[in-house]
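One structure is given here, and the rest of the page talks about it.
For this depiction, one protein chain was excluded, whereas all remaining protein chains were kept in their positions.
Which chain is which? They are A, B and C, in the order written, and residues in each are numbered from 1.
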Amino acid sequence: MRIAFIGLGNMGAPMARNLINAGHRLQVVDVNTGALEQLAAQGAQIAATPGQAAAENELVITMLPAARHVREVYFGESGVLAGIRAGTLAVDCSTIDPTTVREVAAAAAKAGVDLADAPVSGGTGGAAAGTLTFMVGGSAEAFAQLQPVLAQMGRNIVHCGEVGTGQIAKICNNLLLGISMIGVAEAMALGHALGIDTQVLAGIINSSTGRCWSSDTYNPWPGVIDTAPASRGYTGGFGAQLMLKDLGLATEAARQAQQPVVLGAVAQQLYQAMSLRGEGGLDFSAIINAYRRFE
Amino acid sequence: MRIAFIGLGNMGAPMARNLINAGHRLQVVDVNTGALEQLAAQGAQIAATPGQAAAENELVITMLPAARHVREVYFGESGVLAGIRAGTLAVDCSTIDPTTVREVAAAAAKAGVDLADAPVSGGTGGAAAGTLTFMVGGSAEAFAQLQPVLAQMGRNIVHCGEVGTGQIAKICNNLLLGISMIGVAEAMALGHALGIDTQVLAGIINSSTGRCWSSDTYNPWPGVIDTAPASRGYTGGFGAQLMLKDLGLATEAARQAQQPVVLGAVAQQLYQAMSLRGEGGLDFSAIINAYRRFE
Amino acid sequence: MRIAFIGLGNMGAPMARNLINAGHRLQVVDVNTGALEQLAAQGAQIAATPGQAAAENELVITMLPAARHVREVYFGESGVLAGIRAGTLAVDCSTIDPTTVREVAAAAAKAGVDLADAPVSGGTGGAAAGTLTFMVGGSAEAFAQLQPVLAQMGRNIVHCGEVGTGQIAKICNNLLLGISMIGVAEAMALGHALGIDTQVLAGIINSSTGRCWSSDTYNPWPGVIDTAPASRGYTGGFGAQLMLKDLGLATEAARQAQQPVVLGAVAQQLYQAMSLRGEGGLDFSAIINAYRRFE
Partner (left out) sequence: MRIAFIGLGNMGAPMARNLINAGHRLQVVDVNTGALEQLAAQGAQIAATPGQAAAENELVITMLPAARHVREVYFGESGVLAGIRAGTLAVDCSTIDPTTVREVAAAAAKAGVDLADAPVSGGTGGAAAGTLTFMVGGSAEAFAQLQPVLAQMGRNIVHCGEVGTGQIAKICNNLLLGISMIGVAEAMALGHALGIDTQVLAGIINSSTGRCWSSDTYNPWPGVIDTAPASRGYTGGFGAQLMLKDLGLATEAARQAQQPVVLGAVAQQLYQAMSLRGEGGLDFSAIINAYRRFE
């Protein structure tokens, strides 16, 4: 398949590489020359603009940091929508707000383009290993066509509903994740302060009603789960800054929908305070540091 | 075994019944005459006071509503400690604060009595079916002796550490549970408001990092989990008043330990507000009503 | 002075009227024909577009509901910046985010226009009576020229610093106001629940360290302050929806500045929940209803 791939950051570059390895012909676009050259060395062509790349391929994939980049790449003077032909397929894998996705999809539809959103989870590790989860919002036809391509970059390809629902699924899941992690941090730190062994406590929680991924797979107390970031200095996982971004998307979407998210808003503030203390670069489970007494 | 069983409420009565059915000889004490007569009809003897019951049996089990009842039953004029002989075993199955447990245990130790705490989870259903979980805090010897007896009332008998750690395990787990449930409620309600199908959203969460008991087993959105209280009008589960009690124990224990529990404190307030609105008698998952628009 | 006045809503219309009464010649613009006709009946001319109005006057005043209207009125095809001549003065009295204000001001500066922001407080009552407070962000020159004109619509004209600081002052004040009001509501409701007379409690607070405008001037408990909305069914004051809008601006600005505002975020959620319960049309002090037991 001939694919335009726009956005070669920490996530986009390994995803593009997996598509090349799977036999696709890629045209790539990025503002970062170094990233372009690396992909070119692996067999990709370099396109001058998003519009040009869109014009010459069957599928457009975008993987960008934030909504304003997506708007620019699609709506810009030499953007995707300026070049794309009717009937081309498009999928935006960025994590952005559902409102922007719907606006871009509506504009794409006018140009005869069926656009889906497909934000991912799994981090840079999953991007490299091709084990990402894609949460896809789009028409049944778009999903059917995208599924085999996404499956070359990920393991779990879920259809969430019409366009925008991919983003909704992701921000709702991460809203809950951000809250759960703090809940586990509070439970573990309280238990420790009251005098129970943290390994024993985790064992009880994990076989009881407190059971959750943040406790049984990613426990924030060092040493409880060997493979969790907490057991390697809170490095190499899902950065607190990314959690903060996702909670920002969730609370902002809630504000627009006039929907309360009380614990979500408090959670956002606690990660914000963590970032203010200079710990935003650590894995998000390091939020537990705010609850521990370090002598 | 000859057992003194003190406290025949909604939980205590079926627990006592299971012990009788298992072949033990029970002496029972309660302030409620009706409860006493029911147990007597099933083969129990009625003792006049906790002290008398304690004097005449090998094991004392207490199952009481709150710390002040435990204090009264143990420290009262004709209380357990006034009658008990050295070498008797004692276990308190009430859910109370760890500080009180430790005080009672210290007083019991002076009387030559090895007291353990063993709060339960599983509700009245589990008490009747004999499938409770017991979280046991006490010496290894006490645990070894209690384990077979508790196993006649429950399925899962966990040793948490020294006396008091049973309570600690329970309040830490329920602190997390109370938070998780609100987290799930917020995520489900936000997803619904933004336009994703709730069944689809629950499915994604349950196979992703938001996965937790409150979502995959006890989801608060009606119809998502057939067996959950949400699917039967929020009846017959774990009442919001009980969750409120446990969060009160957790935040009070945190206060004494000078330990922050930010989301826990907010969660407590949200269940308190639910109770103020007259919904304290519903299952705690009905907290989601605070997030839904009912036209 | 020849003034273009754009935006004749509940606030804008009486403000424009006060300028006419002060002897200025006004050209008015609005999408609402009824509002235009009313002002015309009071002596204003009607302009076809913001651009036309801007072209023909010495001063442009805008009073619009939200940032997107401000963008449209300034940046639109026949918007202010399309018509305005260099040297014209401009002031935006809308309550919007500081970032948008700065963008509009930067664009205006390129057109040789010195734009200030001057959001108001005092509500529709203050707008009619000409007793508003204007919080002005802009150059010293702009402030000097605007001051006499604004003084014909308000009583208190404060220079807050460079452009954008008017908005900053307003959202910071209202962030605190939204928090204080809930603080007073919690203190009054707790006192009542514990058994102290609310009038006595308010008296003590008002002469002590809890003293604040939300207690001594606008107390949310009915009957404590005769002139407060609480004493007339929570009508006719500062609507909860407006408080919610301002807290939305404050928390969103905080998010962009990576600044925690923990209580502010919780306050926003509590007003959001109030709105969800259908009480968003009441005065914001009706937040106390969430804390009272109504039998």
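By definition in this document, contacts are C-beta pairs under 8 Å (C-beta built on N, C-alpha and C of every residue); 3 or more make two chains touch, one makes a residue touch a chain.
Source: prediction; values computed, not measured.
> Using the definition of touch stated at the top, determine which of C:Val149, C:Ala253 or C:Met274 touches the missing chain.
Missing-chain contact among the listed residues: C:Ala253.
> For the chain that's not shown, point to the residue among C:Leu39, C:Leu81 or C:Leu270 touching it.
Going through C:Leu39, C:Leu81 or C:Leu270 one by one, C:Leu270 is the residue touching the chain not shown.
> Touching the hidden chain in the complete assembly: which of C:Met135, C:Val149 or C:Leu276 does that?
In the complete complex, the chain left out is touched by residue C:Met135.
> Can you list, in ascending order, the subunit C residues touching the missing chain?
98, 121, 133, 135, 156, 158, 160-162, 164-165, 168-169, 171-177, 179-180, 182-184, 186-191, 193-197, 200-201, 203-205, 207-215, 218, 250, 253-254, 257-264, 266-267, 270, 290-291
> On subunit B, where is the contact patch with the chain that was removed from view?
Subunit B touches the chain not shown through residues 248, 251-252, 254-255, 258-262, 265-266, 268-270, 272-273, 275-276.
> Tell me, which residues in subunit A touch the chain that this view leaves out?
266, 273, 276, 290-291, 293
Assume only the chains that are shown with their structure count from here on.
> When the mean CA coordinate of each chain is compared with the mean CA coordinate of the whole protein, which chain is closest?
Per-chain C-alpha centroids compared to the overall one single out A.
> Farthest chain from subunit C, going by the mean of C-alpha atoms per chain?
That would be chain B.
> With centres defined as the mean C-alpha position, give me the subunit A-subunit C separation in Å.
Between these chains, centre-to-centre, one finds 37 Å.
> Please report how many Å separate the Cα centroid of subunit A from that of subunit B, as a whole number.
Taking the average C-alpha coordinate of subunit A and of subunit B, the gap between them is 39 Å.
> Which subunit A residues touch at least two other chains?
Residues 254, 258-262, 266, 270 of subunit A touch two or more partner chains.
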